[in-house]
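Here it is: the structure, laid out below.
Other chains dropped; remaining ones untouched in position.
The first chain written gets the first letter, and so on, giving A and B; residue counts start at 1 in each chain.
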Amino acid sequence: MSTEPTIQPTAAEDYVSAELYTRIQQFYADQMALMDHGQAEEWAATFTEEAVFPAEVTGRAGRAASARAHAEKLIREKADLRHWLGMLDVRPQPDGTLLTRAYVLTARTVRGEELRITASVVCRDHLVEEDGRWVVSERSLRRDGSA
Amino acid sequence: MSTEPTIQPTAAEDYVSAELYTRIQQFYADQMALMDHGQAEEWAATFTEEAVFPAEVTGRAGRAASARAHAEKLIREKADLRHWLGMLDVRPQPDGTLLTRAYVLTARTVRGEELRITASVVCRDHLVEEDGRWVVSERSLRRDGSA
């Protein structure tokens, strides 16, 4: 176990509504599936224009290019990659934005080989509303096993 | 990454209600647990009579027989098998039925051996309502790593 941000336990008044919680669950199911199916532009549109993700990539065009390169690499490797996100925590902020925390696992299957669970990650996002949709404005990942 | 159906990104108006989303989550928790606990008849009843699943099996009696054979095989192998379903997407259709897409992982533990994650699958279902319950009328599975 490493030095990580302290978890603020969920007080009774911290529980978010079913409508909000399931909307964010649906947002992530969509975002992960778009990535895993190589839909680079659609995936890039689940972030704000200004977001910096992955590292040092900003702007939707740059983000889409990065996702496209990643998808093409998977095709060359004959690999399917699935991002699972779970154990979701959602905290509304006074300004109407959301801070989320979730666990992510990646399942990678190369044709003809055994499936491998390649990474366990804690994902912390800042979500903002744009045109009635939630999008990620900031993402911070902490991979298990890193220093 | 292989050729797979394109994901239709979730537009703001595509999000389903919390009531529907959690109902389908509960449906799958039930369906997977029934399978994993060897309750063949109850599992078979989570499909329509006409559904063809698994491959070439139709009718609830045939489906139950197939599930029973599978459960008995696990007992002989001293194996526990758990189906995890997540990253759920639910799309209501104009006729009131639902199309769903989800990721499935299978965790298999043989007594005295290490647990193995044996498969990652994308599951696409057509759900219809029968007597106030959702049941699967069509299921299509695409296993990661297949051609």
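Rule of thumb we're sticking to: a contact is a pair of C-beta atoms (placed from the backbone, for glycine too) under 8 Å apart; a residue touches a chain by one contact, two chains touch by 3 or more.
Model, not experiment: these values are computed from the prediction.
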| query | Assuming the 2 chains shown are copies of one sequence, what number of copies does the full assembly in this structure comprise? | reply | 3
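Quick note on the criterion: only the chains that are shown with their structure count from here on.
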| request: Could you put a whole-Å number on the gap between the CA centroids of subunit A and subunit B? | output: 24
| field | Residue ranges of subunit B in contact with subunit A within the complex | value | 1-2, 4, 6-7, 9-12, 15-19, 21-22, 86-90, 101, 103, 105, 117-120, 122, 144-147
| note | Per the touch rule, the subunit A residues reaching subunit B in their complex are 17-19, 21-23, 25-30, 32-34, 36-39, 42, 45-46, 71, 74-75, 79-86, 107, 109-113, 115, 117, 131-133
